[in-house]
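A protein chain is absent from this complex, but the other protein chains hold their places.
Take a look at chain A:
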Amino acid sequence: MTEHNLSKVPTVPGAQTSHLKLSRSQLTQSESSQSESLPSQTSQSRSTEREPLQSGALPSPSSRAQSLQSQSSQSRPPSQPPPTPPRPGHRPGLAMALSIAFAGLGQLYNRSYIKGAVLIVLELAFIVTFADFIGLGLWGIATLGTIPRLDHSIFLLVYGLLSLMMLAVAAVIYVINVKDARRQAERIAAGWRRPGLRETVKQSYLASVPYLLSVPGFVLLLFVVVFPLLFAVSLAFTNYDLYHSPPRNLVDWVGFDNFVRLVTVPIWNQSFVKVLSWTLVWTVVSTSLQIALGLFLAVLVNDKRIRFKRLIRTILILPWAIPNFVTILIFSALFNDQFGAINRALLGGLNLPSIPWLTDPLYTKVALIGIQVWLGFPFLFALFTGVLQSISHDAYEAADVDGGSRWQKFRYITLPHVLFATAPLLIIQYTANFNNFNIIYLFNGGGPAVRGQTAGGTDILISWVYNLTFTTNNYNMAATISLIIGVIVIAFAWLQFRRTRSFREEREQG
């Protein structure tokens, strides 16, 4: 019974709003079928949503949606004059063709003079300002330079990527422009009457505010996230290494050669498979253990019978308060084979033989996982504690009435609640450990060395990439492996996020 009831608990808020949701989705449907992302058009549907509020005439949402859907001419705000007869002579095809020929011409044909002029000026300005740069960039990214020393391949690659990004933005604006010309022409042909200048300005202002506000963030995102990403991805398809480094030499495109080399050349493929498999083992084992420990301790401390809860919590969170790298370096000293306290005081005190923590790959792996669990559990402990305190006692009392066992209560009440609320954060824990460079590098430098491979016994992909880039200057291979890392992490995160209930819930509501 508990399970049945509980599975409903999280969806209750959703159920209450279900009728609202329905109408909203109808609205969005009608909106999207009509206007897609066009600013001027959304302005109309938006204004219809708002203006009735001001005028006092309040049709129900669904009827509004229907009116929107049925015919656009009826969607005018009530303050507009009555509809004029259709003008079949106005040709949407011509407006579209004109807009394709040059941005803004179609709008001029539609007699939206201001909009048309703005678009024409925009396109002219874009051509005048960026034509040379984009020309150079496109030539640069296609050839990566032809004359050593004069052409700097990396600069040219950067120019090329920037050009492509600018062209992409321009293309989006251009498509909007063409669609706008066509839609407006269609409406004019159907007899739409242009509102006054003030009204138009007001409408377009209302429509564009969210876009205007998000543009700076979006531009920043383009340059801070998208651009470096594209750059790194491009490098994976070049031969950029020490001997193909500008300014003296040029970089060339090599297609998928790097990927082929990764699996065919012995020094790469022997290490790659081993490193990849240890990376996966490391990620899964260390993260799962830290989650398990965090949850176990949180449940334990949350028990009613435990006293001095605050004190215990403070102590358990302490490992989190110390900077990671300090802890790792201290552990590295503690685990030293000859001089470390673990072999000396702990094992020596118990008359046990010393364990080669830093010279045997297996023991180093065990030690690393132990340290990561130590470093990682306090955060999860804090997280789970917070969630546990928000679980209503009613559920447990109901379970008690039904004679649920301790395990059943944990399995069917505690665990679903906790996982439901924390799943996204847990996934981030996994991906973070996948790329946990600090602990690997600081604890034993990826060592101990293993005979016959270029990577150390505990190197994970990211620390291996670091060695490649900084000791042997194989930027192309480093980029290739990074790309693979990226794909793995993205794939993993995407799959998990899709399966996460909290995200699905949001999608259903949105």
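Here is the rule we use: a residue touches a chain if its C-beta (ideal position, glycine included) is under 8 Å from a C-beta of that chain, and two chains touch if they have at least 3 such contacts; residues count from 1.
By our rule, contacts and distances are computed from a predicted model.
Chemist: For the chain that is missing from this picture, which UniProt protein name fits: "Nickel-dependent lactate racemase", "STAS domain-containing protein", "Anaerobic glycerol-3-phosphate dehydrogenase subunit C" or "Maltodextrin-binding protein"?
Modeler: Cross-referencing UniProt, the chain left out corresponds to "Maltodextrin-binding protein".
Chemist: Can you work out which residue in A:A101, A:I127, A:L212 or A:L242 touches the chain that's missing from view?
Modeler: Looking across A:A101, A:I127, A:L212 or A:L242, the contact with the absent chain belongs to A:L242.
Chemist: Looking at the whole complex, which of A:V128, A:I147, A:L197 or A:A321 touches the chain that is not displayed?
Modeler: A:I147
Chemist: Could you please point out the chain A residues that touch the chain left off the display?
Modeler: 135-136, 138-139, 142-143, 146-150, 152, 154-155, 239, 241-249, 261, 265-268, 333, 336-339, 358-359, 448-449, 451-452, 454, 471-474, 476
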